[in-house]
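Here is the structure we will look at, set down as structure tokens.
One chain of protein is taken out of this complex; the other chains stay put.
Entry: chain A
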Amino acid sequence: MSAHSGKWTRPPFIANPYLRWATYIGALVYFVWVGATIPIDWERVVAGVERAGRIFGGAFPPSFERSGLLIDGFLESIKIAILATAGGVVLSIPIAFMAARNVAPLPIFYIGRAIIIVARSFHPVIVAIIFVKAVGFGPFAGVLTLIVYSVGFVAKMLAERIEEIDFGQVEAMRAAGAPYLSTLFYAIFPQIMPRQIGLTIYQLDSNLRASAVVGIVGAGGIGATLANAFGRYDYDFAFAITIVIVAAILVSEGVSGYIRKRLA
């Protein structure tokens, strides 16, 4: 046919040139405007650096003098994480079945998805503030918070796994005249079990991390100890707590990663 010019350019991401340039210029203008209008007080930044220097100076060397307090806080965090994981996972299983399109009738599916969306839409810290108001300071508020947090994650991931199952196994049970629950236990549970265990271990690890954060707003555990240390300007103790938290998270991540790898 006709001779080719040998030139080729990749089709642009946005085909309409007006829309394309409007998007580029609009984005650029917005960034410039944000940069120009956000209130940054440079004097305070300088003062802040000075203050940060004082805090870090006070933090060295880390003090393990009150390690009894540290250990108590930490054991409480572990208790919170374990209770919340157990409660969250137990609640997640029925919710996941409700929220899986291939096994739940449509109205139930919407209810299941709604529960997951609500559980996921608030950061644990916000949920913790609400529960601390509701049941008072302490680990119980932390457990409730992390149960909500666990349901949001575990139920969602589990529902997605249920939607991916090999449906032939379900058909085989149905063809044999198996009742609903028997079908669930024979054709679906064995398929989702490895993911279920993996998610539980991951969630335990994740809850341990989150329990340190929600503790800061009063929901018990090592986070409460940390918040107190800061409040009393015990920066060296706060630093010691931080080191222990980081170490514990490294260990728990290593262990959970190892177990999950072996599961596959």
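Some observations on this one:
Just so it is clear, a contact is a pair of C-beta atoms (placed from the backbone, for glycine too) under 8 Å apart; a residue touches a chain by one contact, two chains touch by 3 or more; residues count from 1.
What we mean here is this: contacts and distances are computed from a predicted model.
Chain not shown in the complex: UniProt lists it as "Phosphonate ABC transporter ATP-binding protein", one of "Penicillin acylase family protein", "Phosphonate ABC transporter ATP-binding protein", "Fe-S-cluster-containing dehydrogenase component" or "Cytochrome c oxidase subunit 2". Listed residues A:Phe60, A:Tyr110, A:Phe185 or A:Tyr258: the one in touch with the omitted chain is A:Phe185. Contact with the undisplayed chain is limited, among A:Lys79, A:Arg174 or A:Arg209, to A:Arg174. As for the chain not pictured, it touches chain A at residues 166, 168-169, 171-179, 181-183, 185-187, 190-191, 193-194.
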